[in-house]
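Just one protein chain is left out here, and the rest sit where they should.
Let's turn to chain A:
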Amino acid sequence: MLSAKPFRAACSSWAVLMWTNRLCISKVCMSTSFSIKDTWHCNRNVRSLLKARGLTCNTNQSSTLWNNCSGRSKVSCWSCKQPLDQTPAFFCVSCKVVQPPEEGTSYFKIMACDYTFTLDTQQLQKKYLQLQRLLHPDNFSQKSVTEQQYSESQSALVNKAYTTLLKPLSRGLYMLELEGMHIKEGTESAHSAFFMELMEINEALDEAQTPEEANKIGQDTKGKLAELTEQIDTALRKGELQNAQALLIQMKYFANIEEKVKEKLCHFM
């Protein structure tokens, strides 16, 4: 009969480990001074803590980001079967063969960016070029069909990640999606003062007779968009997701005006 002692010893060490980690987690959460809604910063700190300890996250979060940060089941190289230790793993560390994209990897991880609304777009572009230099299908024309297919998928995904993260509007909307919030299809008529302002700007642009007039509207719109960008950054830092969504919706309307300004200026040329 097996002695129960080692088992009990193992259990108690595990219990101590869990207890220690629980304390650490609560300490981290307290130090980030988050409210019940402020999952965003807490996610980041808890995530790195748990990853460092190789623990899984027990959470109801629907965010794919959680799924990616957890101690996921080991993925192996399709070619040499060695474990892929990185996320995302574009190439196998052992045999250097290109890997298929892992489903659910966040665009922030793919582009090696911090999960924040403010982003260095120059760094993003640098990373984009670096990745495409490695992954572009032109590099794989002499490789196997499987590798060509994987490089196409990876290259397309990097394009998608780059274009999504490049602009504040798409970046912000993507961040909300990661937190499970989507803009519903539908109409709104509540904020009539806001819509009246939009109509006036649109009408003024429509009636603009000179490029200078159109440019003036363009400058005002840019200013408005910069203001909204700051407000959205603040809202996301504080975890005020509903507020961030409302601001991103406003940004959508002004982004449309910005597009129309460009079309109008082209029309004058």
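As a convention for this text, contacts are C-beta pairs under 8 Å (C-beta built on N, C-alpha and C of every residue); 3 or more make two chains touch, one makes a residue touch a chain; residues count from 1.
Throughout what follows, contacts and distances are computed from a predicted model.
K.L.:
Match the chain absent from this complex view to the correct UniProt protein name in "Iron-sulfur cluster assembly enzyme ISCU", "Large ribosomal subunit protein mL40", "Vps72/YL1 C-terminal domain-containing protein" or "TATA box-binding protein-associated factor RNA polymerase I subunit B".
P.N.:
The correct option from "Iron-sulfur cluster assembly enzyme ISCU", "Large ribosomal subunit protein mL40", "Vps72/YL1 C-terminal domain-containing protein" or "TATA box-binding protein-associated factor RNA polymerase I subunit B" is "Iron-sulfur cluster assembly enzyme ISCU", the UniProt name of the unshown chain.
K.L.:
Which residue among A:Ala112, A:Ile183 or A:Ala226 touches the omitted chain?
P.N.:
A:Ile183
K.L.:
Considering the whole complex rather than only what is displayed, give the residues of chain A touching the chain that is not shown.
P.N.:
Residues of chain A in contact with the hidden chain: 129, 132-133, 136-143, 152-153, 155-157, 159-160, 183-189, 192, 195-196, 198-199, 202-203, 206, 249, 252-253, 255-256, 260.
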